[in-house]
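Removed from the display is one protein chain of the complex; every other protein chain stays in position.
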Amino acid sequence: MSAIAATPAKTLPEHHYLNATYGIRSWLLTVDHKRIALLYLVSVTFFFFIGGFFAMMIRLHLLTPSGYLLSADTYNRMFTMHGVAMIFFFLIPSIPAVLGNFFIPLMIGAKDLAFPKINLLSWYIYVVGGAFTLYSMVSGGLDTGWTFYTPLSTVYSNSAVAPAVVGIFITGFSSILTGLNFLVTIHTMRAPGMTWFRLPMFVWAHYATSIVMILGTPVIAITLALAGMERLFGLGFFNPAMGGDPILFQHLFWFYSHPAVYIMILPAMGVISELIPTFARKQLFGYHFVAAASLAIAVIGFLVWTHHMFLTGQSTYAALAFSFLTFLVAIPSAVKVFNWTATLYGGSISFDTPMLYAFGFLGLFLIGGLTGLFLGCLGTDIHIHDTYFVVAHFHYIMVGGAIMGYLGGLHFWWPKMTGRMYPEWLARIAALILFVGFNLTFFPQFLLGYLGMPRRYHVYPPEFQVYNVMSTAGASILAIGYLMPMIYLTWAAFFGKVAGDNPWPATGLEWKTQSPPLTENFEVTPVVTWEPYDFHNRPDLGLDAVAVNEVLPAHGHD
Amino acid sequence: MHRTGELYGQFKTLEQQKETATLGMWIFLVTEVMFFGGIMLAYALNRHVYYPAFAAGSNTLSLKLGGFNTVVLLASSFTMAMAVWSSQVGKKTLISIFLLLTISLGFVFFGVKYVEYSQKFHHHLVPGKKFDIFYCVNNPAGCPDVDADELMEESKLLDEAKAADPDLNSHAQLYYSAYFGMTGLHALHMVIGAGLLFWLLKGSLAGKFTPQWNTPVDIVGLYWHFVDIVWIYLFPLLYLIDRHK
Partner (left out) sequence: MQPTTYLVIILTLLFLTGTTVWAAFVNLGRFNIVVALAIATLKATLVVLFFMHAKYSPKRTKLIILAGIFWLALLLGMTLSDYITRVDYRGVRFPISQVTQQLPAQRG
């Protein structure tokens, strides 16, 4: 280890949050935000496997054009449950509930979140909602698409709509309470000296995400409640036979579900904003602009939902307005990409695994975001709506963006969470495998969509088979890229090399505590006197102008 | 609940704790605004498109009962505000008295709602297979609580509405979807509120609330007032459509 990083510890600290208390009750009744984060880690990973299983069924089935594996009805259930599991039970909670819960109090110098018991309640609500949805899956599944369009979902579908709707309704409250907890915590629990503009960008990102959670999730809650009541009790708002309007359902549904995609990407952007300065050894370029861009994405993200409905016969004037606003919402995202790139320029870049994920994010999010413009443009959307172009677009953002951010964050903070370092070379190989697998899976889908292959169909014209086979092959490679970190991160948590307080080193307040942290995080409330991402002026971390200019050896591991 | 005025571990001062709790409740109320907002949107659109059906539906509601309930709920907001004031000035007995009054008014509201809902059930006005907005007009014997004059008026109204909308029965179900959806959700929130009030009453009878620490009373008060505000909107939206004849 270099003289710059803190002296490596040969053993873990004697007392920390993992060994503070023992037994299953101490975990299931914990109010420690760090333990709750680990509870979430286990549950979201479980649902990731479930969503992944359905993805595997989809890709296997699409190897041939004529539907050899599944019937049309079963295929509908596969893509529906893939979407439901991945969106509501993996992507939306992932970074906020795991990394946000764990690190927001540490980053602001607090002992815990504002409402620790509500934090635990959030997890239980998630589990109960998940149980209802699992029940729906095992009792035959859902065939309406994760979008639950009416009147298929409320009147005509013969699948287990009601339990799934109840499950997602319940899980929504988990999201609302987490967002509420974060907003209040960031407002009232910051340590002395931790002013708004000294906050890590990860915290800003979660603040913006929490605003979206608070204002958007209640709307899907009422929408699902109304849809559920229509299915169970015959209320009629969305049923044309009674004079109701299916487009009203779509408006209400997408009012949340569009901002929901910002719930999924903003935290990942927050992670990237931590990774790039750390591994380029340089202050985040344009801190204020990146913070403002996060808030701008959160707000403008609420103004664009109708772009999911361009082909429903809505008003042309409204469509024009929403298309314009959709182009507008791309601007703050672009601002962030420019700022990250500018941070890299002139930096001292090292290619540790978290940075590989950050690079992956930059490229893939860029592609995903740019292709969104084709979809937001009214004329081109007519041709590519409901095709694989859309599927590729959102997978580039959700997987190429959000999941890369999640994995990058997990790797970056794993030494802090567990006290032990993951195996670096294995991790780099896994990242590369994931990147190759991902592109092989989803790039052909852009071509398929452009060439006209519709989404959500269980058969396709034979001329599309080559790209579909490429996509399925890529999916198998991608699966390996996911399985590898699951295995080695778990192994490293118990048997990895002891990491020490600050293996990278990074400048956040969380890196000043021991690894793993104490239950109460800080023995003494810290007083913050430094600016964020200041790699030149942090003698307390061994970072000063002289040290940074040295050639840095690989840090944190051999 | 922890002992009176105890500082929870993650806070540094009681002031920070109170500020946090109050901020949390206000943010929660914003989520409730968006929650009710969704069904308000459904109401707004459908009322505009199916005005005759909504007018017909609204006129089957008892203005007396609805108006009475509005007064009851406003009064309960007053007694709740007085309970909060009592806790701020340290008049411990008054807190319990006002909380009890608030709870009682809440139960009066539930009672009236029960009467209204059971009336709807008997008059075949619940959305579903048995829904029939003409039921009372065609079967006066089945609706003994409606007198002959009211039936005459209702018959006239329904004929006029049917002339404007031949599909009246189908569309009137949308009005009742809104009625049961909105008042049902509101009642559910009131039940939760009543539960919270009972919990507060338990605390106030044990003398837990002092001028230094009355946060639970304060934030439950905020919740109760919000529930009142929802009804302030529901009353004109559901009970006062096309009442001028």
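So that you can tell them apart, the chains are marked A and B in the order they are listed, and the count of residues begins at 1 in each.
Just so we're on the same page, a residue touches a chain if its C-beta (ideal position, glycine included) is under 8 Å from a C-beta of that chain, and two chains touch if they have at least 3 such contacts.
Fair warning: this is a prediction, and the values are worked out from it, not measured in the lab.
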item: Residue in contact with the excluded chain [from A:51, A:109 or A:243]; value: A:243
item: Touch with the omitted chain, as defined above, among B:7, B:115 or B:164; value: B:164
item: Touch with the omitted chain, as defined above, among A:148, A:173 or A:302; value: A:302
item: Contact set of chain B toward the excluded chain (per top definition); value: 22-23, 26-27, 29-30, 33-34, 37-38, 40-41, 44-45, 48-53, 55, 63, 67, 70-71, 74-75, 77-78, 80-82, 85, 160-161, 163-165, 167, 171, 221-222, 225-226, 228-229, 232-233, 235-237, 240, 242-245
item: Chain A residues touching the omitted chain (full complex); value: 187, 215, 219, 243, 245, 248, 251-252, 255, 302-303, 306, 314-318, 321
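The working rule: only the chains that are shown with their structure count from here on.
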item: Interchain centroid distance [CA atoms averaged], chain A/chain B, Å; value: 38
item: Chain A-facing residues of chain B, complex; value: 9-12, 16, 19-20, 23-24, 27-28, 30-32, 34-39, 41-42, 45-46, 49-50, 53, 127-129, 167, 170-171, 173-174, 177-178, 180-181, 185
item: For the chain A and chain B complex, residues of the former touching the latter; value: 105, 110-116, 176, 180, 183-184, 187-189, 214-219, 221-223, 225-226, 229, 233-237, 241-245, 248, 251-252, 255, 520, 525
